[in-house]
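Only one protein chain is missing; all other protein chains are in place.
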Amino acid sequence: MNQVEETLRQEVAKLLEDGTIDVFVGHEAASLPLRTSPCFVRSPKEVDRLVWNRICTSNLATYLPQLFKRPVGLKAEWTPPKVGVVAKGCDSRSIVGLIKEKQIPRDRLFIIGVGCEGMIDRHSVGRALGVVGLADAKVDGNSVQVIGTDGEEKRIDIADVLAASCRECQHREAVLSNLTVGEAPSSAPEVSHYANVGEFETKSSQERWEHWVGELSRCIRCYACRQACPNCYCEECFAEETAPKWLGVTTDLSDVFVFHLGRAFHQAGRCVDCGACVAACPQGIDLRLLNQKINKDVEELFEAQASLSLEEAQALSSFRMEDDQSFMTEP
Amino acid sequence: MLEITLDKSKVQEFLRLLGQSRRLFAPVKDRMGTKFSEVADPSLVCLDGLNTNLSPKEVVFPQWETLYTFKEDQANEVKLAAQETLLFGARPCDARALELLDRVFTWEGIDDPYYLRRREKTCVVALACNTPGEACFCSSVGGSPVGEVGADALAFDLGEQLYLRALTERGEALLKEASTLIEKATEEDKQAVQQAVAEAEKQLQPIPIPEDLAALKESFDAEIWEDLGQKCLGCGTCTYVCPTCHCFDITDETKKGVGRRVRSWDSCAFSLFTLHGSGHNPRITQAARYRQRVLHKFLYCPENFGEAFCVGCGRCITNCPAGLDLRAVLERLASLAKVG
Partner (left out) sequence: MTKEINEKMSGNGWEPRIVAFLCNWCSYAGADLAGVSRIQYPPNVRVIRVPCSGRINPLFIVKALQAGADGVLVSGCHPGDCHYISGNLYARRKFALLKSLLEYVGIEPQRVHFSWVSAAEGARFAEILGKVIDSVRSVGPANRMIKRFKEVA
């Protein structure tokens, strides 16, 4: 156990004991190696379930809106709970976004911010193993010792299997919190902001099309990307609307394009590049390459980044008279 | 029935030969490990993976298909002849899953023509497992790493060669087509297989499975479902990677007076799965939906078909974005039965 984990547990126990919060949303160890699972702690006796390490990949903000919804069919008095949550930089930005969009109340939220040096991407570890499965893994300082199902052991540098969004991350500390635990992260992003997008933009129209056909033909329409994303909280998604019916429900490639273009566009000015969509995808589709394009445009055209502060409106909820219009057609 | 061996160096030629008159579906390398794919070039086939990330059920039950097309008041059934298909390298869990799917698609005498026309033309050559996958538990749910259910022939990887045993007439006929490449299995080969069987079977740790159906029924209102429902994201990943999940949606797609009725995979984990036209949703919480998924597989299907609809492939566990583990759920349910 590390210092941050220990402090986190102590703080959460205190918050539960003195009634500041009714439930704490954190990470706990999952059964498979290099996996964590969301954890809902309601009693100080359960705080030992909480962990903090290099595999706390998921964005816990996804779980917050449902906690503030009145249970269906409940006729008795109900007040929304007071909810605590542990947040990395990206998670905290998602939380800011959800507060601004009125999906969660700021005054019933207790955010414990933790500085983050980046999380391990299990898909990267999988690729390093190839066709061999992962039997066990142990994070040890800056490397992870993995044992394949063939019995072979390998030591992999965490830097080599860091999640892509973490490599580029510009916001390693929580942008909003009630309490901070641990030290501020010291490392800088390894990869320049939007490097993947910049590189992709050098491709021709035909090459771009072929790339996306290749990537999106892998999609099985499981909606893991959507469900893992904190911004996708719509009770009825455009993809499921029948009046009007925007797209079919199959993996017909044209419909798959409409789904991903639509979802990416609905994230415009809101996506915080937490990487939850990429981590959730069972087919390993690099959705970031799409979302980051919009993020890059938003930053370049509107000088805005999603959800850094509670005060600024999101990019598509605002405008400036001088907004760029060089893209428009003139005679 | 026929027992033969095939030198590994001849596997490509074997598949090329058999693929001349058939569509070949076999595992190939993929960024997620391996995946089943229609293979034109047998040199791409990779039998070294543990199991594919997605199940091969799409060979007989594709993610989507057109049931019929229509124009104004005229409907035309899509009468496309299914092609002869060889599904090569499916693990025994996946082969067994096909047999379970067969029961659903012929249930109570109602034969699903769309499923059956593909299934009838599919010859399954399963590949026994030497090593369990990351989350395998087939032997705990009535399966086996060397199981024969659902396959027309079963192959064993013996290192330098494959040993194949025909299980059905179709399997035997298939193997005989490659008579120029195969050799009759010797006693030594058969011994090696026995050894492989013993090795494989002892590598799996049994896990507790709730088999007391009455106790499972009692668990309907247990707290466990709320606990799990909180974590479940409500995506369809577990359903789509599962070799026995078979629920589907039927939708119409139209384009200027012409249309088609399609069926596509659906998941009981989706919030809209049981949404009624009235707006009422009997399974409105994720807890209710998660419970449904588990009870369907371990209570309702045993009631309807006599067996749990889970072959222990572990894909739902390795792919769940929320880190949920069905084995832990089953263990908790099994222990509830003991207490209650």
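Some points to look at:
Letters A and B mark the chains as written, and numbering starts fresh at 1 in each.
As a convention for this text, a contact is a pair of C-beta atoms (placed from the backbone, for glycine too) under 8 Å apart; a residue touches a chain by one contact, two chains touch by 3 or more.
Predicted, not measured: the structure shown is a model, and the values here were computed from it.
Contact with the omitted chain, checked across A:V12, A:L134 or A:V298, is made by A:V298. Within the complete assembly, A:M321 is the residue of A:A76, A:A184, A:A243 or A:M321 that touches the hidden chain.
Check B:A75, B:A173, B:A198 or B:V258 against the missing chain and you find that the one touching it is B:V258. Touch with the chain that is not drawn comes from one residue among B:E65, B:E177 or B:D212, which is B:E65. Contact residues of chain A toward the unshown chain are 200-201, 205-212, 238, 246-248, 252, 254-255, 257-258, 261-262, 264-265, 268, 290, 293-294, 297-298, 301-302, 315-317, 319, 321, 323-325, 327-331.
The chain not shown here touches chain B at positions 62, 65-66, 69, 78, 80-83, 253, 255, 258, 260.
What we mean here is this: only the chains that are shown with their structure count from here on.
One finds 31 Å separating the Cα centroids of chain A and chain B.
Residue ranges on chain A touching chain B, taken from their complex, read 30-32, 35-38, 40, 58, 62-63, 66, 71-73, 123, 126-127, 130-135, 149-150, 220-224, 226-228, 235-236, 240, 245, 248-252, 276, 279-280, 282-284. By the touch rule above, chain B contacts chain A in their complex via residues 29, 31-34, 46, 48-50, 53-54, 63-64, 131-135, 227, 230-231, 233-237, 239-241, 249, 251, 253, 262, 264-265, 267, 270-272, 284-286, 317-319, 321-325, 327-328.
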